[in-house]
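Left out: one protein chain. Kept in place: all the others.
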Amino acid sequence: MLAKIHITLKKDVLDPQGSVIANSLKSLGFDGVKDVRQGKYIEITLDDNDKDSAIKRLDEMCEKLLANMVIEDYSVEIN
Amino acid sequence: MTNSIWQFQTDQSLVENHGLKLDEFTKIVEGLGREPNLTELGIFSAMWNEHCSYKSSKFWLKKLPTTGERVVQGPGENAGVIDIDDGDVAVFKMESHNHPSFIEPYQGAATGVGGILRDVFTMGARPVANLNALRFGDPGHPKTKHLLSGVVGGIGGYGNCIGIPTVGGEVNFHSSYNGNILVNAMTVGIAKKDKIFYSAAAGIGNPVVYVGSKTGRDGIHGATMASAEFDEDSEDKKPTVQVGDPFTEKLLLEACLELMKEEAIIAIQDMGAAGLTSSSIEMASKGNVGIEIDLSKVPMRAKNMSAYELMLSESQERMLMVLDPTKEEMARKIFKKWDLEFEVIGKVTDTKKLVLTMDNKEEASIPINILVEDAPEYQREYVVNEPSPLVELDHDELDDNNILEDLLKMISHPNLCSRKWIWEQYDHMVMADTIVRPGSDAAVVRVHDTNKGIAISTDCSPTYCKHNSFEGGKHAVVETWRNIIASGALPIAITDCMNFGNPEKPEIMGQFVECIRGMGEACSKLNYPVVSGNVSFYNETNGEGIYPTPAIGGVGLIKDLSNTMTISLKKEGSYICVIGNSNNHLGNSQYLSIVKNKEIGSTPSIDLEEELKNGKFVLNCIEQNKFEAVHDIADGGLLIALAEMSIYGKKGVNLDINKSSLTEYLFGEDQSRYLVEISKDSFEELLLEAEKDKVFFEKIGFTQADQFEIKNIGKIKVEELIQAHESWFKKFTN
Partner (left out) sequence: MKSHVIVFPGSNCDRDIAVSIKNISGNAPEMVWHKETTINTSDLIVVPGGFSYGDYLRCGAIASTSPIMKDVVKKANDGVPVIGICNGFQILIESSLLDGALMRNESLSFICKDIFIKSKNNSSIFTKNTNIARMPIAHNEGNYFVSSDQLKKIQDNEQIAFQYCDQNGNVDNPSNPNGSLKNIAGVLNKQKNVLGMMPHPERAAEKILGCDDGKSIFESFIN
């Protein structure tokens, strides 16, 4: 089972990298870039068969290690 | 209403959530002649909290000596300023960022560095050195490793990126910080004496300009956000941790320094704690004028920000300035060049009020004097804690034959081992002016394009302060003074970062009062005044306060860099001598703590006359080129100091000491002492000079190739010492 995890900064937390990327895209002529937020993408291959228990474990992994819950949010997607 | 004596319309819990007491709120109502609205309440809360108002500490801080012939600006501005000759000044301050660093160590420490950098470049100085003073809990505590890695990462992440070298600092571990670490950051900058910028606003009608990053909902106080006013969209309104953006700060630094070359800035203030609130009020109060701000003009990062949020946001990398109106366009161009926000958000007025509007609606109108002069000031009740008594140790319990084993144990202990793992993560050489790198007594940084330098050291011994706050306060000041002397510099002034528990507890207040008294005595005697500082109270967890920690950052001047001194042994066959009296004081020592696992006995006392005499002698000799290496004797005593000299110089020693209580002599922490390496030929002459100056001077051995040797005790390889000294951090953090 393949889990895809996206980790992003929480909505109101400043994302310096995002703003720099947005400005750079604008200066390269890409108009209409309103906002850029950057984050991390992690793939985890699990030997679980049960989706519910996998999600539970993945939540735990995110909260314990993968995401910094003080400033980041995460989302888990399972194929 | 939760209490019958509460006679106001405003909800009592709202007031309490803003950290204000009933009598303080009553004072606000009397001053305004009405009850404040929510925005005004937020402003009072920010201005009258301990951090901004110094309400518990002000009375005592006034007792510290703050003047001297080299003091250009003492406490009260963004940073202190001292004269370092030739029209140059050094601008410096140390500040705490303890609580944010405990919550999110990387960002907390990073924004701490960012904040202190802004304090220094706001005054027109280019920052040239960062230092820090860090305290963590017991290494065995489950949080310590995570906090250590995060804090070191954050300090490095910010300083390395902005390109200011982190040249020194100190790190201690003690269980009293298990639930409350201390992150104190210091910055030193260099400016021209006739180009210092201050915060007093002036010129009625002049534009008030906002520059830097946009304002978001960063760091707005949690308790206040839970109030009824903020029910919609509540997930979005949670307080957020401030994230440091060193890249933007670098742009802000360059833009500000570029603008400062022009005669355009009338007043400037960084937006630190309580951002727009404290900066605007500070500028108005110092200039004895009013300020009017249209909050809808503030550059915003988030949608629908309220006046309350805009005033209390602690978004980083922002500045407020009053500009000469004829230079506004020129200034705008500079900030545009650096891709930074530049917005005229208000003007200087003659009303002596802070008036805020938003979308043409008045949001606040407060006379400045109520906020500043009428701010509460307390003389808190205090009790002076009895200093821990002298404990007579039984010499038979100490085994002189174990000295080398004890040495290895101590030199590899978290509190005495090498901090290389830390400083290798800090760029300590950028700007190409670092003359003495981390690891010596004081860091030395060249004043760019000259042959002079400044020596900087941070220090404090909380255990000393806990067991005798008066002597501990003295010691913190003296230790930096001694470090600066040992590097060949003339000590000039200090900044202090006072970290204590809850001042409402008389015994904590007693620690504060006694530390201040000790510091004041040392500063006066050594002509080493305080020019800036910061107080951090309420460092407690579950009612347990931290050890009293008055961290000191000292700055000195080396007029000729060829006189710079380091601790590393330079050659074989030199003599090793001790300067200053040894009285075998083992109380509260690292030896007892590490080897015997005991925290007992009295704090060593300092005879300031002796200190001054020995220090002057050492500096004199350094300037006359008579020493090869110098190290002050501090934590761990003589043998630890000598081992460090040996380790950094990769040279051995051969000690021949004829004393009965060898363990006490080698590990005792008597004060006012230095170890020096001298060439054999100059021994007789130095002995005579020391006698003439009534300075105790004694030869204890000589240097040799690669063995660290004590006569009649044994020897170990220097390489073995190095291994022991450098291994702990790597092992701990792996």
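Letters A and B mark the chains as written, and numbering starts fresh at 1 in each.
The working rule: contacts are C-beta pairs under 8 Å (C-beta built on N, C-alpha and C of every residue); 3 or more make two chains touch, one makes a residue touch a chain.
As the structure is a prediction and not an experimental result, all values here were calculated from the model.
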item	value
Residue among B:55, B:135 or B:428 that touches the chain left out of view	B:428
Per the touch definition above, residue among A:20, A:42, A:55 or A:70 touching the missing chain	A:20
Contact with the hidden chain (one of B:85, B:262 or B:339)	B:339
Which residue of B:120, B:162 or B:305 touches the chain not shown here	B:162
Hidden partner chain, residues of subunit A it touches	16-17, 20-21, 24, 27-28, 38
Interface with the undisplayed chain - residues on subunit B	153, 156-157, 160-163, 245-248, 250-251, 338-339, 423-432, 434-435, 437, 446, 561
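Keep this in mind: only the chains that are shown with their structure count from here on.
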item	value
Centre distance in Å when subunit A and subunit B are each reduced to the mean of their C-alpha atoms	36
Contact set on subunit B toward subunit A in their complex	103-104, 107, 213, 216-218, 236, 238, 240-243, 245, 247-248, 301-302, 315-316, 339
List of subunit A residues in touch with subunit B within their complex	9-16, 20, 23, 68, 70-71
